[in-house]
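All protein chains but one are shown in place.
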Amino acid sequence: MVWIVRYLWLIPALPAAAAAVIAFAKQRQRRLAATLSIGLMSCSLLLALAALAHTFSQPAVEYVNFPWIQFGTEWLKLGWLLDPLTAVMLVMVTLVGLLIFIFSVGYMAHDENFTRFFCFLSLFAGAMLGVVIANNLLLLFMCWEIVGLTSYLLIGFWYQRPAAAAAAKKAFIVTRIGDLGLFLGMMWLYSLSGTLLFYDHGAGCLEHSAVAAMAAHVAAFGLTASSGIGLLIFCGAAGKSGQVPLHVWLPDAMEGPTPVSALIHAATMVAAGVFLVARVYPLMAASAGGGPSTALEVIAWVGAITALFAAFIAIAQDDIKRILAYSTVSQLGYMMLGLGVGGVAVGMFHLITHAFFKSLLFLGAGSVIHGCNGEQDIHKMGGLRKLMPITFVTYAAGMLALCGFPLFAGFWSKDEILHSAHLWSVSAAPYYMGAAGALLTAFYMTRQVCYVFFGERREAAEAVSGHAAGAHGISGDVHESPVVMAVPLIILAVFAAFLGFIGTPAWPWFQGFLEGRRAALDPGAFAGSGILPLMAVSSVIVFAGLGLGWWFYGRKPIVSAGAPDALEQLQPGIFRALAKRLYVDEFYDATVIRAAWWGSQLFDWMDRWVWNGVVQLVAWIVTGIAWMDSSLDTYVVNTGFDESCKGFVQGGRLMSRLQNGRVQSYLRVLGVALIALVLLLFWSRKG
Amino acid sequence: MNPLASCLMVSALLFSVGLGGALTRRSSILVLVGIELMLNAANLNFIAFWRYGPHPEALTGILFVIFAIAIAAAEAAVGLALILAIYRHSKTTDVNRLDAMKG
Partner (left out) sequence: MTTPFVILAVVAIGGAVAAMTMRKLVHCALALAVCFVGLAGLYLDLSAQFVGLVQILVYVGAVVILIVFAILLTRNDELPAQTGRTRFAGVGVSAVVFAVLAWAVTAGGAKMGAAGTPPEAAIKDIGGALMQRFVLPLEVVGLLLTAALIGAVVIAMEEKQSTR
């Protein structure tokens, strides 16, 4: 066993250990916290790179299992595994994580809870890496839950703000609903296959024999067991990855600090859902008669719907981070679509590229917010192109990558998805939905960039708020970010621009790597199976979107903050509905929340009147018995005893009259005794 | 009624009178007087039995009575001395008041 595989567990353990140490540190030991987190994360990055290097030569899956708990005669085993999928995720998480850690040193410099922030960040990193290397669905679930916990802690980092606290709760509860499905799927899987280990010398639940058995087993509604389990697991993934209808927590999660949004809600945690589907893909894809399984069909449709739905809403948002949040939801939809129609490689490629450019965009947004002293409304920004050049350039790179501008990273990965959707045997609708989504993506990103970076500088009429400890003093003092924040931006921009080249059709290295085969450089692949026409169509869509965006927002510079949106002027009704996020939250409030409220009222009533009544009754009975006992004691026992004592006393008094100290009475008694004895004597003699 | 019986009756009567007085009178001296009477009644009994009983030549009855008289006299002396001592202590000879041994 190669040393890297044996020591793979160090990768999540190091950041977790950093978190444990920082948890005991004082708040003012900032340098310790930052150094520890960044240092140990760097070590994890190096180990991840070593793991990646190992998988180049050894693409087959390698794993280490160890027994954990014994119940009855069975041992529950946990373990970790290393395969190409794991390796790329490890590198991505550690690299993006490290860059964001460094960024946070600058961003959170003025926050008084700096140390706590790094503790939670490290804990998150440890848990996320645990999710990635887990060889057991249960271990994955445990780390999954810790990831959810840290997400809650970090969204609600500024917990004194009621909006932040509410958003944290919402995130946790909504993902919990998804996790319920995941747990049910887990239990079903365990009952059918007897193990939760993914790979275990042929006995694992993802290995051929178990999967074939589950594919053959038909549960209700003509659904195979494998698809049923897959769909349940997808519930958990949908919750974590913000698929419709469980997407509502993601935009609200923007209440957290921007590095949190970048790391957790763009690059890693939300990708965990996609990763989970990729991990259990053999199960999802298994179908009885070849052709796409039910699970994958559902995933594809949900992904397509999410991609389009979120893109629509993103058009009408005002908060810089909310636009990016809905964009994330939309892109996650694309990833799920990719997994559903094209397979692991297609979905994961987009996940990797998205991680880089979305975190870049978020960090750029954070840089903008930091520079504007906490302002987040795009109507109140503008003209930052000249004031924050580095931020502008890197942001532009990220934006182009996201839109799928030709040759940038997002272009290659999104195109893979659209290509697979086009070729999908079930339906062509997801392709059209994806294409429409791409158009909208370009449009809203252009809108955002025009509002933020172009035009004239617009200031807020009121004082700034939000961003913690405005140590930059007077509002209006817009400045570029410090070096510690700029360098990560630049590094990520490079990745955003050039990462796509590892997966072009000419050289599908990435896809080959994930599937365990060598991929050759083959420029001729462009000519095959309608790739070029599709690429052309995609490019046209992107240009159209950019052009539309510029037409509405870039032609005339936006001068005043209060001016209505150009699109709003065109279609006020639709625009307002989109701005209100298509009323999904209100719908949930009216149905689910209301129902929960009624339920709680019912249970409160029951508790107050029924259970409480029972308890009171019991208490009353006991008190009654006690009272009876007490009165029995007082009136019967005591009185009886007292009376008998009185009798004794009286008897004693009577007897004591004999002893009155008077000689004559004694003499009298003697006389009586004498008489009695004499009579006795006579009668005995006579008889 | 033979002479013996009449003597015995007299002695019985004397005894009862002495007993009644000892039980009834309040002065402790009179209680002693009653006791003396009872003793004398017993002496009379002895003499009567000596006179009318068997073996008068043994003189047992007479000697008994002599001793009884001697002892009775000694006892009377001591008893009266006691009464004097008590009188000095508690200034009374009332038997009803002399109940320190009560209880």
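Going by the order they are written in, the chains are A and B; count residues from 1 in each one.
The working rule: a residue touches a chain if its C-beta (ideal position, glycine included) is under 8 Å from a C-beta of that chain, and two chains touch if they have at least 3 such contacts.
Computed from a prediction, not measured in an experiment: that's the story for all the values here.
Would you write out the residues of subunit A that touch the absent chain, in ascending order?
Residues of subunit A in touch with the missing chain: 664-665, 668, 671-672, 674-675, 678-679, 682.
Using the document's contact rule, name the residues of subunit B that touch the chain not shown here.
1-10, 12-27, 29-30, 32-34, 36-37, 40, 43-44, 47-48, 50-54, 56-57, 59, 61-63, 65-67, 69-78, 80-85, 87-88, 92-94, 96
As a working rule, only the chains that are shown with their structure count from here on.
With chain centres defined as C-alpha means, what is the inter-centre distance between subunit A and subunit B in Å?
Their C-alpha centroids are separated by 122 Å.
Residue numbers of subunit A touching subunit B in their complex, please.
Listed in rising order, the residues of subunit A that touch subunit B are 656, 659-664, 667-668, 671.
Under the definition above, what is the set of subunit B residues touching subunit A in their complex?
Subunit B reaches subunit A through residues 19, 22-24, 28, 31, 95-96, 98-103.
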